[in-house]
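All protein chains but one are shown in place.
The block that comes next holds subunit A.
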Amino acid sequence: MKILVCISNVPDTTSKINFTGDNKNFDKNGVQYVINPWDEYALTRAIELKEAKGGSVTVLNVGEADAEPNIRKALAIGADDAIRVNAHPKDAYFVAQQITAIAKEGGYDMILMGKESIDYNGFQVHNMVGEMMGIPSVTPAFKLDMVDDSTARLEREIEGGKEVVEVKLPFVASAQQPMCEPRIPNMRGIMTARTKPLKVVEPTGAEAKSEYVNYSKPEKKSGVKMIDAENAGEVIKLLRNEAKVL
């Protein structure tokens, strides 16, 4: 089984978010980048499936060279090889086009990724890739197992419930908890990752369909009003009369 896992390189959740150049650009200064946490579920589950059934796991990142430490980390966690499409990920449509080009060429049985990236929170790429390739996309999935060599069984979340879906390979799925327990690299993984292949390819000529023109931050809270625990019930009155949310 050939599995393609798409990962994005995102600011660590604990990062302070700032913008530069008149709020036109994200300020990378002092920001630590990590593998998008949702993608870690996809990666780990792919590795588990490979361990159980044989095959290979390729990680794919559409991004610039500064993503390479995290691509190496994915290799250290257990992927076999990696591809980086050398381009700034302009928008979801652009990224989906790049993934589709790689996926078509590689003939993968499964294309997995996280349900969204924690920076641009799009929840778009997986369904776009499914549509571009004309194969099913099951998102967001929290369970993924093989029924036989050509069929997978997934459970996906819908508001207020879940759906059980069986699809033939190939398909696209996006991952969320509790699909598996994301792995961290061990020493041996880190050593072997250094020599695993990481291929850099240039993007296709695809266009983006949206432009990020400006950023802003939410208004700061005006501060917390403390209520004495003895009179805790007071807060209910404040919520009705002052905050007007009850």
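Assume contacts are C-beta pairs under 8 Å (C-beta built on N, C-alpha and C of every residue); 3 or more make two chains touch, one makes a residue touch a chain; residues count from 1.
In this section, contacts and distances are computed from a predicted model.
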Chain left out of the displayed complex - its UniProt protein name, from "Ferredoxin reductase", "Electron transfer flavoprotein subunit alpha", "Metalloprotease" or "PqqA peptide cyclase": "Electron transfer flavoprotein subunit alpha"
Residue, one of A:D22, A:E159 or A:E202, that touches the chain absent here: A:E159
From A:N9, A:N61 or A:T139, residue that would touch the chain that is not displayed: A:T139
Absent-chain interface as seen on subunit A, which is shown: 11, 13-14, 17, 19, 37-38, 92-93, 96, 118-128, 130-132, 136-140, 142, 156-167, 171, 176-178, 208-218, 221, 224-229, 231-240, 243, 245-246
